[in-house]
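These notes are about the structure you will find just below.
Only a part of the assembly is drawn; its chains keep their places, and the rest are absent.
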């Protein structure tokens, strides 16, 4: 059987948590209510009224009530999916029972919230048998409330070594007759508690990067037809760091990330979409520097790479601490290795259309060309890259487009912003291609 | 069931091996005897009389006798745990039988050593069924000698791909009725033989870094309630490299490491403990440089970052090959991203106490502030960082403190050195917090 995704959304860019009850406010549900009003790029693909860590333990019963109140009132209009997080702990039966009770309460159809609730998020899961305990509670909740078995999705937070190991069992366990694990939806990493569970530490107290955890989560999602989401990025002022983390995640197939603020939601909703305009990168001293575009030329503003034309088609390049004399061909070769092009949405759609036409005409591979005038310490050089596109390139390039299409189909509240960003014509073509 | 640690020590910083019998010496047990005298920071958490690789094959029968002699005489006074390494090989039954015989001999209560022996170390294990063969020999040794079943711990050296895979089976296998795998204690990587088993090679012959192996070992330890220990660091003169390796390990949750010399023991016993004094780091060209403290200011002595005050609250910063004009706010933002603070033991205890008091007072999160005057090319700038502490931050910060407490409780021979290092008052507060 193919590892098919079984739920409405094939991609989830954003997982936004809100406290369910805040003490000392006139309306303890204020944060929930505010989040429920978010629209457009500020509104997440998955909104998580968080009755666990974001809410004080003493406020969680009130939090469950708040979820019911706010979701029953605002849920119909909310553009994303709604997945409350309940309490759970692999090592504590009373916490598990409390989570069960909150689910029972929130899912009661008479209270009017459950029709807008897509599923629940279960934190602190342990090994696969612990996941099954949670799944069993979902099944009982569904049966008690006359909901279809499996209709509530289950998303889990991976925040222990044993849960990471369970990621390898999902594909095999999901088909078994005595569970409803097909309800699984998101696999979300929770690096703060994971770090604690692994007893890891860093000199400055910042979180370790955990590349293997993220790989294994993404692989687990791939093998079981689920969606991988990275954990919270605490330093909410560090937009650049958040972007770097998302780029790193995307190279692992983890296209979604937790968001703690509407600002982070905007960044995370936008990050996996192709950029509006293409750009050129130049590798300098092991780093990729984005070149500044001016009048159609791409300019390197730094001083770590120096280029001088010493004669007719003769050049001197100073880089990485050495000076080399190069002729025009050698220089072009060198710049080919150092430059890279980041295609825009329009570029990707163009290339896909071109390849589709070529395939129609019976050709299996075509060369796509990209040129630019690059300027290094005042010296201009023409760089031309070409890349062979075959069926495999085409299919790999499709991921951002399929994501875009999934977003466009499910998030009509973002149409205006997307059309503003890309232009209507590009959006239309992007919806047709593939 | 919780993955609880079942043994006396919750943390092991140091795994120190000694040859059991050296040819050509008056007393072939000389090295053993000398190691058994080590006290304080020079003495390891786990001492391993090594009757495998450190001892010539022809000397191993004598080595087993030496273990009995030295441990029965010196074991009562030895401050750490004692875990002799016996011979074993997944591919060789006669080696396995030899290891069994040596265990039988060493564990004979009439010889007076076993009361000081905490367990045995089994090298070159294979898949999980091979681990079970070793476990069965432990059980037989215990039964034959009237020891309690499971009283001898078993530690293994992970030095093959199949043993790495077995790390994923431990949690499930340890509960089964036909084995006593609950005796497992340390999971120790052995990168030299692992490299050979994986048929890996590097141009210079140095060992590959094997980050995935170390992750998987640490994760296996987390999932099964065991302790992860890294393998030997051969270049015993390269203290800096040893430290970098330990820092890298700690970020993976692997807090212990092999030590080949008493000097390495000192380094490895100290490394996972918080430093006596805090320090500031500055990121320069992708590297973290520790700033030099002088009169309460923190000075960058290099020339790769240049800062100049060009006017009232106006600055010019040269970094990463580009020059930028920044106002005071932009500069502070830039330095916030580039600096990091490494807290001292005292800082950590302070923060934990402060958070505990806040929690008592009903607050779930508080901001901790850290300020410094940073000096770059003569220009002084004030940097203030604050960090939100919530329950999760608190618990993650606890790892080094829990480790410290485990050390202090189990290693009274190190009290004096620890008190000298941190001061009595800090030690006392560190023992109370958490």
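The chains carry the letters A and B, assigned in the order they are written, with residues numbered from 1 in each.
In this text, a contact is a pair of C-beta atoms (placed from the backbone, for glycine too) under 8 Å apart; a residue touches a chain by one contact, two chains touch by 3 or more.
Since the model is a prediction, treat every value here as computed from it, not as a measurement.
The complex is a homo-oligomer: 2 chains are shown here, and the full assembly described by the structure file contains 3 identical copies.
Keep in mind that, in the parts below, only the chains that are shown with their structure count from here on.
The angle needed to superpose chain A on chain B by their Cα atoms is 120 degrees, rounded to the nearest 5.
If you average the CA atoms of chain A and of chain B, the two centres end up 34 Å from each other. By the touch criterion stated above, chain A contacts chain B in their complex at residues 23, 53, 56, 90-91, 127, 160-162, 164-165, 168, 192-193, 195-206, 208-209, 211-212, 234, 238, 240-241, 284-287, 301-305. By the touch criterion stated above, chain B contacts chain A in their complex at residues 2-3, 168, 171-172, 211-212, 215-216, 218-223, 247, 250-253, 255, 272, 281, 285-286, 320-322, 337, 340-343, 362, 364, 387-388, 390-393, 395-400.
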